[in-house]
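The complex is shown incomplete by one protein chain, all other protein chains being positioned as in the whole.
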Amino acid sequence: MTTNGRLPLLFSPLELGPVTVRNRIVFAAHLTNYATNGLPSAQHAAYYQARAAGGAGLIITEEHSVHPTDWPYEKLIHGFRPEVVEGYRRITDAVHGHNTPIFAQINHNGGQASGMYSRLPVWAPSPVADPLFREVPKELEEREIKEIVEGYALVASHCMEGGFDGIELQCSHSSIVRGFLSPATNLRTDRYGGSLANRARLLLEITAAVRKRIGFRLALGVRLCGDELIEGGTTIDDAVEVAKMVQEQGLVDYVNTSIGVATASLFMIEASMHIPPGYSLFIPSAIRNAIDLPVVGVGRFKDPVQAERALQHGYCDLVGAVRAQIADPDFASKARVGLVDDIRLCLSCNQECVGRMGLNRWLGCIENPRAGKEELPAYPKEISPKNIVVVGAGPAGMQAAITSAERGHSVVILERDDRPGGQIRLAASVPSRAELGDLIRNQIAACARSGVEIRCGVNAGVEEVMDLRPDAVIIATGSLPNLPPWAPPYQLGGSKEETAPEFGSNSPRAGLDGNGPIGPLCADVCHVLDGTAVPTGRVLVIDELGFHQATSVAELLADRGCAVEIATPAMVVGQDLGITLDMESWNIRAAAKGITQSTDLVAIGFDATTVHLLHHPTGTIYRREVDWVVLAVPPIPEETLYYSLRQRSPKLELHRVGDCLAPRRAHAAVIDGDRIAARL
Amino acid sequence: MLALIPVRKGALPAGAQECVDEAGGRAWVIGEETSLASDQLTAEYIWTAEVGPFSPARWASALTRAVHQEDVIILPASPDGRDLAPRLAHVLGRPLLARAILIRPDRVITLSMGTKLMYEVSPSAPFVATLEPGSRGTDPRARAGKPALVHELTLDLGDEPDPKVSEVLPPDPASMDLSEAQRILAAGAGLGSAEACELLGRVAVALGASVGATRVVTDAGWLPHYRQIGTTGVSVHPSIYIALGISGAVQHIGGIGEPAHIVAVNVDPSCPMMAMADLAIVSDAPSLLRALATRLGVEIHE
Amino acid sequence: MEPAPVMVAVALKNISQDTRIDALTGEVERDEPSSALSRADQAALEWALRLAGIWSGGLAALTAGRRPSERVLRTALAAGASRALRVDLAPERPSEAVARALAAGIERLGAQVVICGDMSPDRGSGSVPAYLAAHLSAAQGLGLLDIKPDSSGRAKLQAWRRLDGGRRELLTLHPPCVLSVEGSSAVLRRSSLPAVLATSSGALPIEVMTPAEPTPGPAELMAVGAKTMPFRPRTHLIAPPDPSLDPLQRVIALTGATSDHAPAKTVVADPQVGADSLLDALRSWGELQE
Partner (left out) sequence: MSDIKGPPPLNESQRSLGYVVPNTRSLQSEHDGASCDVAVVGAGPAGSAAALVLARDGWSVCLLERGSYPGSKNMYGGVIYPRVLDGLLPNWREDMPVQRWVTRRATMVMTETQSLTLDYRTSAWGSPPYNGATSFRPELDRWLAGKAVEAGAVLVEATTATGLLRDPSSGAICGVRTDRPDGDLRARIVIACDGVNSFLAKEAGLYKNLDPSNYTLGIKEVLSLPSKTIEDRFGLSPGQGADFEILGCTGGIPGGGFLYTNLDSLAVGVVVRLPELAASARRPEELVTELKAHPGIAPLVRDGELIEYSAHLIPEGGLDMMPELVCDGLLVAGDAAAMCLAAGIWLEGVNFAIGSGAAAGEAASQALASGSSNARALAGYRDRLESNFVLADHRKLRRAPHLVLSKRMQLSYPQLMCNLMEGVFTVENPSPKPGLTKLVLREAKRSGVSLTELLSDAWTAFRTFG
C-alpha cells in the first residue's frame, strides 16, 4: 500500500551527479540564526536531523561565508574558519543517520552587506550601494577576485572534510556572484564586466576551482536567480543563458532556482500567502527547457500533491519545500505513506520563520512550537493523567489541549461559538488570508488525533467548568474589542444589504461626554468581519495595531465598494507587515484598490460628521468627513471567567494563555498553550 | 515535419496546437469545416482538405500521395488521431511511434506502461507518430504570431470500408469530463445530505451545468470521487462556478480555475468562498436548492 | 429467413500484472505466474460472448504469443469460447507485427467480426486493432463504449465511441469489421464452476499455428538502438512576465495582486429570495438557458 501510485514522481529517486536522492523533496537553504560565534551549533544538527528523519530527500544547509569581508548579519557561519569542521561533522553525522544526503551552501554576499559586524569595507564588482544597506562597496581588483575564488575552494574543502555530500553555490539572491551577473550592480569594463559571458566569468571560475578541490565524489550545484525584479537587473533570458553555460562547462550536477534579490525584493523570495503558489515556477520551467541537468523549483510548495503536479508538468525535477518542512518536519514521510491530511500545512504567514530572521532571532514557526528546539528532550509523558478543562478553542486553547493530550492527559475544550477557531476564523475570512485558517484546521485535526474532545456551543461559566471536576483548568478565552475613549459608540446589528441606516431620533449615540455630538457610525474590525456591522460609503480605518487587522478590513471594504482611508499614528500603515514581507504586496494592492494611506495621525475625537486626527510631528489637526470609522485598536483580555474561578476555588490549578493573558498574536497564543501544557 | 489534424465540424481534436508546434508550424487540416478549425490554430502554413465526416481507412489511402514526401507526420493521440495514424502508417509502409511526448526527426520519446516508462528511439527513416495531448504544452511565448498561410486542397476519397457515422452526440454536462465543463454547480458539506446532492444533480441538468463537489462530500459518499474538485481532485476551468455550502478551503479553491463568475451560498458570510464570490448569498443551502428546483421545474422527491 | 451465422473472434493478450520498474534505470522486471487479462480484454471477451450468442456462428479466441499465453485462452474457453487458437509469436514484438500475426490467425478461423480491448496496459498504444483492420481490409470501430447489435438478428451493429471534448459518436458497422472496446464498457461474466474446473488443468483443445516467417516490419527496423528509461516529463513552459515591463509591473503580473474581480455583492436572504437572486444573476451574465 505505498502511495507510489498517487505521488509517483515525488517519490522516485534521482541522481544528482554522484548522489542519489530517494525522493524529490529538498529542504532548500535557509538562514536559521542558530549559529553561535560564527560556528554551526548543536541546534543546527538537531534541526536538520529532524527533517532527515521526516523523510526529506535532500537537505541543503544555510549559507557559509567564504571570506572575512562577508558578514552582513550577526549569526552567519564563517565557513572560512577551520574550526567549522567539527560543527559540520556534527550536522552531517546526524543527518546521515537517516540515510539522507546533505549539501552545504557556500556564499559571499558581496555588496549586499555592511561592514557593521566585520568592520571591513564590503566587496563588490562595482561601487554600487545596495538599497537596503546603503553602503558603497569597494570595487574588486583582480587579485581580490582570485582571493574570493580561493575562498570558495577553501570552504568547499572544509565542507568535504566535514562530511557533506555536496556543495551548492548560492549565486541567486544575495551573492557576489549575482552581483557580477547583474548589469545593475556590475559596471565593470574589464573581462568581468560587459557581456554576459564576462559577467558569468566569476561563476565559472568558482565552479572550476571548487570542482577541482572536491573532485567528483561530491555533488556540485548552482543556485541561479531567474528574475531579479529590480531596475536594470537580470531577467529569465539571462538566467537561461547562464544555465546553459554552466551545463556546457560540465562541472555542475544540478541547478537550483530562485527569484528576486534579498535586499530589494525579498518578499518575492519567501513569498507570503498573498502571493499565489507556483508564482515562480516559470523560472525552473524555462531553465529545464533549455538544459538537461536536474532543476530544482522553489517557492510556496505547500502540499505534496501540488509538488507532484509541478513534477508531472515538467516544471522542475525536484521541489524545494522550506517552510513546508519547518512547519512539519515529517512532511515527506507523511506524504509517502499517504497521510497527506495529517500534514501540518505551512501557512505562509512568515511570522516566526522569516519574521524572526529580520529581528536577528533564531528561527521558529507559528504552528510548530518545537521548531528550533529540536535538540531539547521531548516533553515527558504523564504517569498519572489529569482531567483538564480548557475554555476557548482559539489557537491558544487548542494548542494547550493538544500538548496536554499528547502528554497523556485527558482533555475537554469548552467553546462558546458553534465552531472552533476564535479570532483566527475572522482573520482568515478576508481576501487572500484564507491560509491563516489552516492553523485552525491543523489544530482541529491534531485534537482529533490526540483524543481531545471539543464541545462547541458551551458558554462556560464557573458552573460549567466545575461540573466537569477538573484537576486543572486552562483559560483561553481570548480578547474583546475595546472602544477607545475618543471614539463614537459602536453601531452594530446592520445587515449587509442595507446601506447606512438613517439616524433614528431614538438612537442614543453620544460623543465623549455622554451627550455630546452624534458622530460617524463606528465598529471594531471584529464586528465588520463577523458581519455584525456593515460599513458603507466613506470609511476611515484606524490602524493602531500595525498588522493585518486594519489592512485586511480596508481591502474587504474597498472590494465592497467603500471609499477607504487608513490612518495610523505610525510612520507607515501596517508597520509590522514589513517583517512578514507583506508590506510590498499590500502597497500594490492598496494602490490598485484606491485605498488612501495616511500616516503620523493620532485619532483624538469626533463630531457629528467628522473624525479628528492629530498630525503628531506638526501638531496640525485634520478633520475627516466619513460615514463610518472602523477601529483596529488594542483589544482587552477577556478575563472574567479567570477571575471568577480564582475567587471561587483558590486552590484549583488554574492557568491563562493567549490573548486572555495579554492580547498579542497567534504565535504567542500557541507558544503560551504549549508552554503551560508542558508543565501540567 | 507536418502535423496532420483530423477535425469534425470545425472542432479541433485535443492536442492539435501542440502537434502543430511540435511540427514547427506546418499543418494539414482534414475533415469537415476545416477553415473554421484552421482559424483556431497558430501556424505558419496550413493546408486544408474538406472531405466530410471522419473516415480513417479512406482518408489514409487518399492522403498517401499527398503526404508521402513528409519525413515526419505527427497526429494528436486523440481518439481520431489514434484511429487514423496506424492506417496511415500502414499504407505508407512506415513505422508508427505511438504516444510520443517528444518528436524530432532523429529522436522520439514514447511512453509505455501507462506513464511509468519512456522509450527513446533514434529514427533512421521516415515515420508517423502520435503526440500525447498535454505532454508538450503550447509555447506561451509563441502564441501571438502572424496569421497562417492557408491553402485549400481537394482530396478524392476511395471506397475502403469504414463505419458510417450516424450521429455525433454533443457533450452531456451530466456525464462529460468535469475538467471540460463550462458551468459547475458544486456541493459542499453545507448541503448536508446525499438526498440534497441527488437533487443537485437534477437541478444541474436543468441549468446545463455539471456537478462538482468538495472532498468532504465525496468522502461522505454523497457524490462519487471523480466529482471532487481541488488539488487532490480534478482541476476545472468553468466560466461560472456556483458553490453551495462550501467553505472555500485552499485545497478546493486550488482546483476551480478562474471562473468569470462565482456564486456562493453559505450561512457563514465570512468564509473564504463568500469572500471570493461575485454574488454571495447568506442563506440555507439545502432550502435554496429546493427553491431553485421549484423554479426550474425540477421535481423534488420527498 | 434465418440470417447466416457470423463467427466472432476475440483477440486477447497475456499481460503480466507483477511488473516492477527500477525508478533509476528504467529496467523492467516481469513476473510471469500471475499474468492475466487486462480490464479492456475482459470487456472484449464479454462483448464477444454476447455477440456470438446472438449470431450463433461460434466464438473463437486467439492470442499471439508463446506457450504461457495459452492461459488467456483457457479463460476464454471457461467463459464459453468454442475455439482457441494461439499464433506462435515471440514476445515484445511491435504492434504492427502482432496485428499481422493475428490477421493470419483470423483468416484461418474465418471470423468476420473481431473484438479487441482498446489498449493494453503495458505497451498501450491501442494501434493493434487499427492495424488488424488494415490487414483484413475491414472497417474499424475503436475505443467503443457500447455496442448494440441489429434487432433483426442480421450481422449489423451500432456502436458508441468516445470522442474528445465530452462528445460521442454513433457508428454503424457491418462485417467484416474490427472493434475495440473500453475496459469500462462491460464486465466479464463469471464462468461456471464446471467450466473453470474443466479448463483449469490438463491439455485443452488449443490450436497452434506458426505464421509464415515474419518479415521484420518497418518498426522493427527502426527500434534498433532504442532504450528505456524512467518517465521524466517533458518541460511545459510557463509564460514569464513580459521582460519589457518594468520590475513593479512584472511583480504585479506574477502575484496577480490586482487581477480584476467584480466587487462582491452580498445578500442576506431567505431561500426563496436567494434562489431568485441567483437566477437573476445567471440571467444577467447570459448563463441561463430558458
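Letters A, B and C name the chains as they come in the text, with residue numbers starting at 1 for each one.
By definition in this document, contacts are C-beta pairs under 8 Å (C-beta built on N, C-alpha and C of every residue); 3 or more make two chains touch, one makes a residue touch a chain.
Predicted model, so just to flag it, every value in this text is computed and none were measured.
Considering the complete complex, the chain that is not shown touches A, C. Annotation: of C:Gly26, C:Pro149 or C:Pro247, C:Pro149 touches the absent chain (contact as defined above). Checked against the full complex, the candidates C:Ala43, C:Leu77 or C:Val178 give a single residue touching the omitted chain, namely C:Leu77. Of the candidate positions A:Met116, A:Ala197, A:Val337 or A:Cys456, contact with the hidden chain is made by A:Val337.
Only one of C:Leu170, C:Leu204 or C:Val273 touches the absent chain when the whole complex is considered: C:Leu204.
Residue-wise, the contact with the chain that is not shown comes from A:Gly451, picked out of A:Gly451, A:Pro489 or A:Gly537.
Even with one chain removed from view, chain A keeps its contact list with that chain: residues 1-2, 22, 52-53, 55, 97-100, 333, 336-337, 381, 451. In the full complex, chain C contacts the hidden chain through residues 33-34, 36, 46, 49-50, 52-54, 58-59, 77, 79-82, 146-149, 189-205.
Operating definition for what follows: only the chains that are shown with their structure count from here on.
The geometric centre of chain A is 38 Å away from that of chain B, both derived from CA atoms. Chain C has its Cα centroid 18 Å from the Cα centroid of chain B.
Chain A and chain C, compared by their mean Cα positions, are separated by 49 Å.
Shared interface positions of chain A, i.e. residues touching 2 or more other chains, are given as 8, 313, 496. Contact with two or more other chains is made by residues 230-234, 236-240, 261, 264, 266-269 of chain C. Per the touch definition, chain B reaches chain A in the complex via residues 116, 137, 231-232, 248-251, 253-254, 269-272, 275-276, 282.
Interface of chain A with chain B (complex): residues 8, 277, 302-303, 305-306, 309, 313, 340, 425-426, 428-431, 434-435, 437-438, 441, 496, 529-531, 556. Of all residues in chain C, only 19, 21, 26, 28, 94-96, 121-127, 130-131, 133-135, 137-143, 158-159, 161-173, 176-177, 217-219, 221-223, 225-234, 236-240, 261-262, 264-272, 274-279, 281-282, 285, 287-289 touch chain B in the complex they form.
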